[in-house]
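A single protein chain has been removed from this complex, and every other one stays in its place.
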């Protein structure tokens, strides 16, 4: 039998020209918090599962806490100068995805983010943070505007997912998400995305293809919401806590996988207990990463510097995945 | 009193750097067929007005003749290989504006055009050739695809105007037309537009910003349809024949003004009497102008050649207008 | 479209709210000034002292009706006081078609309109500053033949756009229009192409275009430069569209909903960025300029640009 090697998320970039088809990931397939290994699945003690499940579910609940700072809470503090821009110039304006021009730490930026409400009335106005195609097409317009004016793009991710409804399908929210991914992958300005609460599926990723992807300590990011995962796996949404643990959706999981770049610490008890401390942490992280990315753009000839940023962005996502291959 | 000079449509391009603010047009303000001059307006014999009105109205009727070749009639003969492409990827597909990939005289091209019907049923399906925002946004998508693949763009203009309806306003047909003008003005492929019947207002111009603008002998092109003009001028749409003559909307008028590049002759009696002769004329004209434009793109360094084509396109429209200025 | 004759000219500096007023000269005919003590709101009939009316930027304090403004009121409401410089005022209307309408000859109509409106044409162009930042401004004045777009309108706008590119200055267009200038026929239509093509060059030069839609804005203006902007603002209640409601009702027999074609309707349908109260206009434009004009301010300071333009700058000007 030939040796099997695995490729994990975000290892050192593969030089394609050398045709090295596989590299070993230095990240373990199953880390310390991964309690279900292939061979021993049937023999795990129930209380261990329960501990992890409880811990993950607690994070899910904090990530969804209504008093947690939401996108506009961050923008208000981080960007005292902010002009919200509306509309996709095609069909409508989506209040579940907000964006606009802003100043951050002395530089002009474009900010985008899904916006949840704090009570029922707000949540209805914001559609519970679930964008429709119009939201993603507004985001597309603003991304392109950011590029036109050389403004870095800052994205706040906080959504259970794109809105699953008749209108979303009629105007193809899938197409809207896909087009955003296409444009983000080649947008000629630095992009930083931060998951501040829930990062639900393609509806989150649509503003998450970035040079830096960060997550708050108690945020989650997943291919499907815990409830949807439980529905798919066991046709029982009530098993969401088990699904949450099974699917490995915490910031810590994703950092271990190399999918995200950094976990930003929250105050004890969670971000909702101290908004200003949380926002200060975000300010520092945004500022630090932006400064690094901007410094990269100052190196050498401008077009080459941008090409280099885009190449790094491509490689970042290019290397995400785990597979086996006989060499 | 200082001398007054006029600038007509499409004189020799003005070198901007030399700051020559005015050039005299070699085109007479009122040509031989222009019967209403400023000083003698009140004294014109009624039968002269009537002659011009009759002549113009006859052209309007030929331009609108249901048996006249329509966009798809041209495409079918000129481009035996044609794949119609549908949809704006935003909201819908408009049957009043068609487009797709085609081969014309051995080269790949993108074709676009408003499509009228021949009977009531067809006309309802084609919305009488009046596009909605979806039509113009499909056109936008196809223009950009033409640019991506380096395909010249051929446009057939034949519309009473953009559809004036609730849905057109909700999704802003004005925005759609404006965006097309913006994109056409910088599209990095040769563009030829031909008015084959009615060129009605902004709804026609939205696919009429081109390197070459041609008109068939019995086609019309106007800022508003004769009926709309009569409504605006006299609140009486029945005076359309008089409005048509007053507004100077024939191919011959526009050629005299320098607004269009060439008038293509039709068979005696009009294009509807002999489709294949008309289409042969169009084939020759398209082929000739395309060959010239393509030859221009072969001269010198490619990027500079494109820049030169775009500069000429800009100057073509930049110089359209008549005004007076004290120097 | 109703036309509002009630547009008294702002006369002095005798009130503190109106710090940015800077009229270039008194352009209103005497006739209007004589009745200039009260104004009556066309929407709610409220009577307001002219002085109060000017203080409130000609917005009814009872019903928020935004009166139509003449070009000079608009300058005062947007630019820093005393900063306005008009350019290309001497470009005057031609008569390309030799247009006569039942004995009324176009050049005569223009002469009359000039006298009545106090300006040479429907678009007034120039530049000034907002919070000290240079801004080029083109203002369509509905009092001149319903701000219909003809050759002069297009030529002056394009000259202003080219001026912006030469001077690296952002552009604000303030639009109102009843549609195309019928008297200039096909030439009017071509102004749509001409102005929008110039905006494409402005965009390639990395300079922002802000568009302010005011009441009423229809036809070729809406379907060209006014809707192609980086940020589109609209005044509350402004009617904006391509075809007018009467034409739509006649053509389609559709029942049009309440609020159809208002600025708020356009906002809801994703076509404008913000509906801005007149008193917020100056500060909003100033802030937008600060946020979108960082490249220029960086250049002025000799700071290296963070991010180069996508487009080749050499290609930005086709002349």
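Letters A, B and C name the chains as they come in the text, with residue numbers starting at 1 for each one.
Definition applied: a contact is a pair of C-beta atoms (placed from the backbone, for glycine too) under 8 Å apart; a residue touches a chain by one contact, two chains touch by 3 or more.
Just so it is clear, the structure is predicted and the values come from calculations on it, not from any experiment.
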Touching partners, among the displayed chains, of the absent chain: A, B
Candidate in contact with the missing chain, chosen from A:63, A:155, A:249 or A:290: A:249
Residue touching the undisplayed chain, where the options are B:59, B:138 or B:248: B:138
In subunit A, positions touching the absent partner: 6, 8-9, 14-17, 29-30, 34, 36-38, 41-42, 162, 164-166, 168-175, 177-179, 181-183, 185-186, 201-202, 205-206, 208-209, 221-224, 228-229, 232-234, 246-249, 253-254, 257, 259, 303, 307, 310-311, 313-315, 317-318, 320-326
For subunit B, residues in touch with the removed chain: 81, 83-93, 101-103, 107-108, 134, 138, 145, 147-151, 188-189, 294, 297-298, 302-303, 306
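FYI, only the chains that are shown with their structure count from here on.
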Closest chain to the centre of mass proxy, which here is the mean CA position: C
Furthest chain, CA centroid comparison against subunit C: A
Gap in Å, rounded to a whole number, between the CA centres of subunit B and subunit A: 48
Where subunit B and subunit C are represented by their mean Cα positions, the distance between them in whole Å: 28
Residue numbers of subunit C (touch at least two other chains): 203, 269, 271
Interface hub residues of subunit A, defined as touching at least two other chains: 89-91
